[in-house]
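Omission of a single protein chain aside, the complex is shown with its protein chains in their original locations.
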Amino acid sequence: MKKIQFADQKQEFSKRPSKIGRRSLSRSISQSSTDSYSSAASYTDSSDDETSPRDKQQKNSKGNGDFCIKNIKQADFGRREIEIAEQEMPALMALRKRAQGEKPLAGAKVVGCTHITAQTAVLMETLSALGAQCRWAACNIYSTQNEVAAALAEGGFSVFAWKGESEDDFWWCIDRCVNVEGWQPNMILDDGGDLTHWIYKKYPNMFKKIKGIVEESVTGVHRLYQLSKAGKLCVPAMNVNDSVTKQKFDNLYCCRESILDGLKRTTDVMFGGKQVVVCGYGEVGKGCCAALKAMGSIVYVTEIDPICALQACMDGFRLVKLNEVIRQVDIVITCTGNKNVVVREYLDRMKNGCIVCNMGHSNTEIDVASLRTPELTWERVRSQVDHVIWPDGKRIVLLAEGRLLNLSCSTVPTFVLSITATTQALALIELYNAPEGRYKQDVYLLPKKMGKKYMCTQAREIENSLDWYLSSHQAGSYLQ
Amino acid sequence: MKKIQFADQKQEFSKRPSKIGRRSLSRSISQSSTDSYSSAASYTDSSDDETSPRDKQQKNSKGNGDFCIKNIKQADFGRREIEIAEQEMPALMALRKRAQGEKPLAGAKVVGCTHITAQTAVLMETLSALGAQCRWAACNIYSTQNEVAAALAEGGFSVFAWKGESEDDFWWCIDRCVNVEGWQPNMILDDGGDLTHWIYKKYPNMFKKIKGIVEESVTGVHRLYQLSKAGKLCVPAMNVNDSVTKQKFDNLYCCRESILDGLKRTTDVMFGGKQVVVCGYGEVGKGCCAALKAMGSIVYVTEIDPICALQACMDGFRLVKLNEVIRQVDIVITCTGNKNVVVREYLDRMKNGCIVCNMGHSNTEIDVASLRTPELTWERVRSQVDHVIWPDGKRIVLLAEGRLLNLSCSTVPTFVLSITATTQALALIELYNAPEGRYKQDVYLLPKKMGKKYMCTQAREIENSLDWYLSSHQAGSYLQ
Amino acid sequence: MKKIQFADQKQEFSKRPSKIGRRSLSRSISQSSTDSYSSAASYTDSSDDETSPRDKQQKNSKGNGDFCIKNIKQADFGRREIEIAEQEMPALMALRKRAQGEKPLAGAKVVGCTHITAQTAVLMETLSALGAQCRWAACNIYSTQNEVAAALAEGGFSVFAWKGESEDDFWWCIDRCVNVEGWQPNMILDDGGDLTHWIYKKYPNMFKKIKGIVEESVTGVHRLYQLSKAGKLCVPAMNVNDSVTKQKFDNLYCCRESILDGLKRTTDVMFGGKQVVVCGYGEVGKGCCAALKAMGSIVYVTEIDPICALQACMDGFRLVKLNEVIRQVDIVITCTGNKNVVVREYLDRMKNGCIVCNMGHSNTEIDVASLRTPELTWERVRSQVDHVIWPDGKRIVLLAEGRLLNLSCSTVPTFVLSITATTQALALIELYNAPEGRYKQDVYLLPKKMGKKYMCTQAREIENSLDWYLSSHQAGSYLQ
Partner (left out) sequence: MKKIQFADQKQEFSKRPSKIGRRSLSRSISQSSTDSYSSAASYTDSSDDETSPRDKQQKNSKGNGDFCIKNIKQADFGRREIEIAEQEMPALMALRKRAQGEKPLAGAKVVGCTHITAQTAVLMETLSALGAQCRWAACNIYSTQNEVAAALAEGGFSVFAWKGESEDDFWWCIDRCVNVEGWQPNMILDDGGDLTHWIYKKYPNMFKKIKGIVEESVTGVHRLYQLSKAGKLCVPAMNVNDSVTKQKFDNLYCCRESILDGLKRTTDVMFGGKQVVVCGYGEVGKGCCAALKAMGSIVYVTEIDPICALQACMDGFRLVKLNEVIRQVDIVITCTGNKNVVVREYLDRMKNGCIVCNMGHSNTEIDVASLRTPELTWERVRSQVDHVIWPDGKRIVLLAEGRLLNLSCSTVPTFVLSITATTQALALIELYNAPEGRYKQDVYLLPKKMGKKYMCTQAREIENSLDWYLSSHQAGSYLQ
């Protein structure tokens, strides 16, 4: 098997257009590939085994062989990673403990397709504790933490995933989850819509027994809405992506920390006194601006929406047009969600040493393609860091080749993933237990806990989980 | 040559008591060993060459062989690291450009003993541009960036240093700098006092020609004051460590950033909502508190000095005694400068998952020794991260084994090192050019630029350098 | 006419229950009565004329007598107040200038019932410049700035309002605006719903010619929704109260400043180091917390909504239950929007000197009635400041008798009123020019400028006004 270079991986990845822009997609790529502290990457990477997992005979210590992973021997190491993750997932652990008595997922047969990480493992083991049977594939060919997959397989889960799958492997794994004798899923947990798509295409009859779909990603949700519009959605679906907590966490709170982390790990830049322009003042922009302001940077904001512009203004950031400050800033950060915000013209005018990165959407905000011209020299100085050198010697420091900095060069805190995983679990519980007729063949948001009036058990779980969350988080001060 | 484990290195290091507590000592250990982004560590580490540099015949491309390093072939790589460092050292580069005409160090023969890093290389090449001849050894057996040493050797510098020297190598290298036919130093630039000590011991007569010593570290300065008190200091010495800029930068501004960086890289912890106790509200504590408050942590402060306590209070931090909050906090950070601030009793009462780290002084603030008892299990989960596990399963997350987090798990921004290096260069210039009698055989602070009254050329340099600094830093807005 | 005491005024006011809780109601009471810097109160107050305005013959300098105010001689003074207000109302002035050419309100006959202040005058003169004819009464018996009314009358406006109207005067003034020969209103601008109510009751036929109602207050909007539900709303109505800009400004940004201002003016308390509990973490609570944190207070938050609680937590505030901290805090601030948040039990346990105030809703959050018991002594130490003294000598400092601190003891910046006034003007323009059928007999929010899709001229005005706003506000840096 040819050893895949990291840069190639990314190109590979960008060849699969349906994946582009999916927030969580590269999350684990980042975790497993670029951060030596937070993952077991080195361990995994040192594996010299060139045999495809599909060609191996695999059995766990109990003789069970209904899985396909890289190397079952890594199970102990993976178990420790899972245990560490459990520490920062109090809401999920609380849900596991509390709902365990009732087994609200007794009888549920969940087929899942997500990143296979320690955090996912905590989710899967929670679903199992709540009564569900699970079969799982990876939603991304590079994001699987092999040792975690091993621990899951050792624990009896039917997992089909390894790091560095081929496209063919990818669909093979999904098929192995679904197409199994004597077992038919009645719930889908998807991240990106590939699993859902596969069942639609190959096993449409399965939907007769399926009670619902829980989808986490922007892309997957988008596909579901399209199906719904076209009248082709044949089961209820829960849009976890747009829940309030996920939005606040994935954007404002998470980016507030990851902008600093991402810049520091790649460039070791000192923030104090630096001039920074942040393009866009949505939740992500707000998080970036707040963090950099606090670290002593001088922050400018560009924004076209008048309400957001007014907020930036009232928050103390000077509104500018990019061309006003482009010559003087030390760092340029995009978070508009638009295309071609930083074009070649601006790159030409930046000062020597200017750092350019993207926190916004996909890899389209910085026109990186415009930098692939003969007169410019690219120099890879570190992982995720390129110097692009102009003929006069000026260097621009381009991070993650214009892809999302927070996913490529930082990590998503387990704490944040815990929120999402808890929401996914609650959504499964809600859909699985909902009385006939509560949900039609449409896309739903998880019932928000707003009024005290009527509230179903499951929605109350969110509240309770948050309470537990807060209380475990704040040493009991809140719930005494 | 036996391959030295990282953990062993640290023990080795702590065996040499005179080095303990020297701030800059582990700086480059950190840079070269623990941060895969910011250094060429992997390159260096991959060297399988087991021959001691002392046993090799070495020559650079011009045939010069007056140096001893690991591998001259790494010179190109080292050159690039130096060029990158130059970008973030505007004050030093400005000094190089401005003072070059006058050659204020013409005739100076500087012998130096510091960490051999890209930043040091920029300093050495600046001194050379100002007219000085230099010979250099490393002040630490592990901190040398081999590729930088190679670039310096290739550039004609007499460098004697490599990563992983033995104690014997260490003194041999220093001796090779000093004991050379036909060349006698007239200036000393030291970091830790070992070079000074060696000359005192072996070549006391050399001091007749030496115009002065510039010393950067706490330990070295302490030794100089002892010599001075004992009436044995026979040349003037400049205490660079206590200059205002160095203090503010090394402590307040630097720690404000490195506390976040150090915690994030090691634990990926989310700061928002975490309860943190910071022990000590000096400059370091102020920096830590400000950063964590800005990231949404709830911060408590312990402080015994009433003035600092009052400041913490007026800055909005709740003053506590450690035992009041020890059960509820998620993170404990020491920056008191004292011993045994966090003792076993407190560690016993921390909650599961509590992170404990030291930003203060040496490795004495956390009583790590008290954790080396049979009933506790240590588990190294990542580099610099240990889980200490109590019999009931409670885990404490101990960072860097209680050594300085900012040096072990973060990096010192080049920007900050630039301040120190500029101050060192100015101190050399001042001492070298001072008229007879300005400096006695005593320890001096660099003349502070306070009054407009009388100000010597060199002191004005500081001001000018700072001006250039600011201006280059702020895109000319300040000095137009 | 009996001179009405300030305290009596407030009681008078609270006798009219339909007014309670209307945000803007006491705004001008505050401005004209309690703040000697920001108003011309003393001038007005010094008038000894006891004759009722209704009994006087009144004419302005041009011989026009279609108005009824206190004293036309105060016109010059009022004019200056209006000119000062114009300085801080850039959006409204921009709208005046820009839309003036087109006269988008040509033919509009606007009857208004709002507070008569300098800011209202700028609005009225803008409406007039846009082509409208106006007749105006006061929506509150105490809030009229007599000198501004005089300036308006002198300028040709038919104003019927003075400070200290009786209830009978109040309705007489409204009637004089509506019931006039040869003039019939086709637009209503109301604040509180009294004008709308009067027309419903007395002149229902007028609605045939009325194109719409613009309503600003919570109370008035509430009444409109009730009418709408009951199927009795016979014209379209615009709910200005719930527009995004108004909400953000009236709550978050405005309270961030007025909490400091209100506390300082009444108590001169130093914020640094004080322990404060803020009850409720909605927009108002967020503003209060941010301001006090920045001033060095130690802030605790109580919150029952889990999402808001999580936000408080992630913003770095410790979540508590009130009884946990009630004994130790120096200041208690309510902003929950609920009743009886601070009850006698808590008041009994507060420490000596504790300051208690309400920033939330109406005057119901602090159970002030429970303090009117024989064993407690009330001492009015300053305007708006009472010491309530327990038998053991403990004093609680109660501000504004539990009414809204920001309205009673601070001022609403003209800048903020400008946003509201601009929105009102745009709502009038929109309703007046909307093509047949765009608006039904229902309550609408002003079309939010969200999508680029379709946007009517008037909605674009909002955007443009905001642009002008920002540009005038930021010295052209934004729109160059």
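Going by the order they are written in, the chains are A, B and C; count residues from 1 in each one.
One rule holds for everything that comes next: a contact is a pair of C-beta atoms (placed from the backbone, for glycine too) under 8 Å apart; a residue touches a chain by one contact, two chains touch by 3 or more.
Because the structure is predicted, anything quoted here is derived from the model rather than measured.
Participant: Given that one chain is not shown, which residue among C:180, C:234 or C:269 touches it?
Facilitator: C:269
Participant: Would you mind spotting which of C:114, C:128, C:219 or C:411 touches the chain that isn't drawn?
Facilitator: C:411
Participant: I'm checking contacts with the chain that's been left out. Which of B:231, B:306 or B:393 qualifies?
Facilitator: Checking the options B:231, B:306 or B:393, the one contacting the hidden chain is B:306.
Participant: Given the contact definition stated above, which residue among B:319, B:389 or B:434 touches the chain not shown here?
Facilitator: Within the whole complex, the residue contacting the unshown chain is B:319.
Participant: May I ask which residue of C:261, C:348 or C:367 touches the chain that does not appear here?
Facilitator: The single option touching the absent chain is C:261.
Participant: Just the residue numbers, please: which parts of chain A touch the chain that's not shown?
Facilitator: 272-273, 275, 293, 295-299, 310, 313-318
Participant: For chain B, which residues lie in contact with the unshown chain of the complex?
Facilitator: With respect to the unshown chain, the touching residues of chain B are 244-245, 248, 253, 306-307, 309-311, 313-314, 318-321, 324, 449, 462-463, 466-467, 469-470, 473-474, 477-478, 480.
Participant: Touching the missing chain, which residues of chain C?
Facilitator: 36-38, 80, 84, 87-88, 253-254, 256-257, 260-261, 264-266, 268-275, 290-291, 294-296, 298, 327-330, 351-353, 379, 381-385, 395, 410-411, 413-416, 473-477
One rule holds in what follows: only the chains that are shown with their structure count from here on.
Participant: Distance-wise, how many Å sit between the C-alpha centres of chain A and chain C, to the nearest whole number?
Facilitator: 45
Participant: Can you compute the centre-to-centre distance for chain A and chain B, using the mean CA position of each chain? Integer Å is fine.
Facilitator: The computed centroid separation for chain A versus chain B comes out at 38 Å.
Participant: Please work out the Cα centroid separation of chain B and chain C, and write it as a whole number of Å.
Facilitator: About 59 Å, centre to centre.
Participant: Please list all residues of chain B that touch 2 or more other chains.
Facilitator: Counting only residues that touch two or more other chains, chain B contributes 272-273, 275, 295-296, 298.
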